[in-house]
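Notes to accompany the following structure.
Heads up, one of the protein chains got dropped from this complex, but the rest are sitting where they should.
Naming follows writing order (A and B), and every chain is counted from residue 1.
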Amino acid sequence: MSKLHVTTTVNGDPAEFLCDPGATLLDALRGNLGLTGTKEGCGSGDCGACTVVLDGEMVCACLVLAAEAEGRSVRTIEGVAEGSELHPIQRQFLEHAGLQCGFCTPGFIVAAKALLERNPDPSETEVRYWLAGNLCRCTGYDKIVRAVMAAAAELRQDTAALKGVPA
Amino acid sequence: MASLAYHAPASLREAAQLLEADPTARVLAGGTDLIVQMRAGRTAPGAVIDLKRIAGISGVRDLPGGGFAIGAATACTALQDHPALVASWPGVVEAANLIGSVQVRNRATIAGNLCNASPAADSVPALIAAGATALVVGPGGVREVPVEAIPAGPGRTTLAPGEVVAEIRLPARPVGGGDAYLRLIPRTEMDIAIVGAGAALVLGADGTCTAARVALGAVAATSLRLDAAAAALVGTRLDEAALAAMAAAACAAARPIDDKRGSAVYRTAMAGVLARRAVLIAAARAGGKA
Partner (left out) sequence: MNAPGRQDTFRSDFRVVGTSPVRPDGIDKVTGKALYGPDFVAPGMLAGAILRSPHPHARIRAIDTRAAEALAGVKAVVTGRDFPQASADEIAIGEAEGNAADLAHNCMAQGKVLYEGHAVAAVAATTREIAEAALRLIVVDYELLPHVTGLEEALLPGAPVLHEGLLTKGCKPAEAKPNAAARQALNRGDPAAALAGAAKVVSRRFVTAPVHQGYIEPHACVALWNTDGQAQIWASSQGHFMIRELTAAILQIPQANIRVTPLEIGGGFGGKTKVYLEPVAMLLSRKAGRPVRLTMSRGEVFRATGPAPGSIIDIRLGAQADGTLAGVEMEFWYNCGAFPGGDALYGVTMAVGHYRLADADITGWDVLSNMPSTAAYRAPGAPQTTFAVESCIDELAQQLGLDPLEMRLKNAVRQGDPGLFGLPHGNVGYIECLEAAKAHPHWTAPLKPGEGRGIAGGLWMNYGGPSTAQVSVADDGSVLVTEGSPDIGGSRASMAIMAAETLGLPYDKVRVTIADTSSIGYSMVTGGSRTTFATGRAVIAAAEGALAELVKRAALIWGVEADEVAWQDGMARCSTGDHAGETLTLAAIAAQAGVTGGPISAEASLNAQGWLPGFAVHICDTAVDTETGHVAITRYTAVQDVGRAIHRDYVEGQLQGGATQGIGWALNEAYLWNAAGLMDNAGFLDYRVPVASDLPMIDTVLVEVPNPHHPYGVKGVGEAPIVPPLAAVANSVSRATGVRMQQLPLAPDRVFAAVNAARG
């Protein structure tokens, strides 16, 4: 079976790998590239643990063929923090105890970041529906939703501060 | 999957040739059904043909006269970014954006939803109600057919070897028109419809229904266009008797099976409930209330 050679960008850095034509982006990230922060909970797009951002849109990496990443840009949980500086969403997940086992957490954080980039001031209902594709079995979602709302507020304040507007 | 080939053709013509060359080949648009089926071993195509590198295959085009052409690889979420489409056919856009999760809808397409031919496909009853057509490209040239002509049964289509749906077309919203789609699911998201209902109406200035299309999903082997139910509405002001007649016709048209997602008895009862609710939303929109 001949492998495909894929050249792509992961978290802003060039990356390349060889993969089977049927391999998923999730297989490539976890296996070929060693980026195990993206989790496999179901392999069928039903749990969101493998949420990554492909060319600016969040997707389930298990529902993307690795070959499709050719020439595209992929962002994963490993690219959310700026170096050692946690993103406000990550910090708020810690402050609000938005994780128990933590296995679903990378998917939630990537999804929440995609939400706040699109909608900086979501309602609780909007947060809940946006995150409906991410399953968490530990928290009952309460503290996750609170963490995302708090991160949104913090990010709005940051934006206001940048613009010199009182928040 | 041992002999799987991945192709990313640059043109529809090339895609059609690849499809014709390998009868087991499958089209990859969003992949949200195909990749799951491949992983589960339910399908083992010799090749997947990824449409997304074809120029113009993604996106919504305005057609002369006020209609829309939705490229086969257009993600469901992208429909929400086209204000004129949202204003004209909110039921279609909403139906497409009930499928799966945001993650799924960022990949899934309505053309894929149609060609996957699931009886429970959410966007299909909405498209049928809206009078949508599919532009089919194949070895024999190009043809345009009503969307309801594409699914032939669960997982089967009427597409000939080498044919691919290139785009979905929606007409201009008629003056006084409105559409809606509703589905019933056990949760609030991330489910397959137990029953889905699409409706599109045109109301005259005095509130009389001058045209109606009603469609149901998940109550038969394919989505159904309900002509009798629609006829019960035309010429009425959607009074209680008309709605009851429409709902009764919807229940009568439903011929569901018992399966893990619902019993035939329940689905039949829900066909009327959902159709009625969808008609009322469509009517409110037709009256400019939503």
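Structural remarks
Here, a contact is a pair of C-beta atoms (placed from the backbone, for glycine too) under 8 Å apart; a residue touches a chain by one contact, two chains touch by 3 or more.
Worth saying up front: this structure is predicted, and the values here are computed from it rather than measured.
Contact with the chain that does not appear here is found for just one residue of A:Gly12, A:Gly56, A:Gly71 or A:Gly102, A:Gly102. For the options A:Glu57, A:Glu78 or A:Glu154, the residue in contact with the chain missing from this view is A:Glu78. Residues of chain B in touch with the missing chain: 2, 40, 184, 186-192, 194, 260-263, 266, 269-270, 273. Touch with the hidden chain on the side of chain A covers residues 20, 30, 34-44, 46-47, 49, 76-78, 80-81, 86, 90-91, 93-97, 99-106, 109, 124-125, 127-129, 131-146.
As a convention for this text, only the chains that are shown with their structure count from here on.
Chain A and chain B have Cα centroids separated by 29 Å.
For chain B in complex with chain A, the residues that touch the partner chain are 1-6, 8, 28, 30-32, 35-36, 38-40, 48, 50, 52, 75, 77, 100-104, 106-107, 188-190. For chain A in complex with chain B, the residues that touch the partner chain are 1, 4, 20-22, 24, 43-46, 48, 51, 57-60, 62-65, 67-68, 70, 111, 114, 129-130, 132-134.
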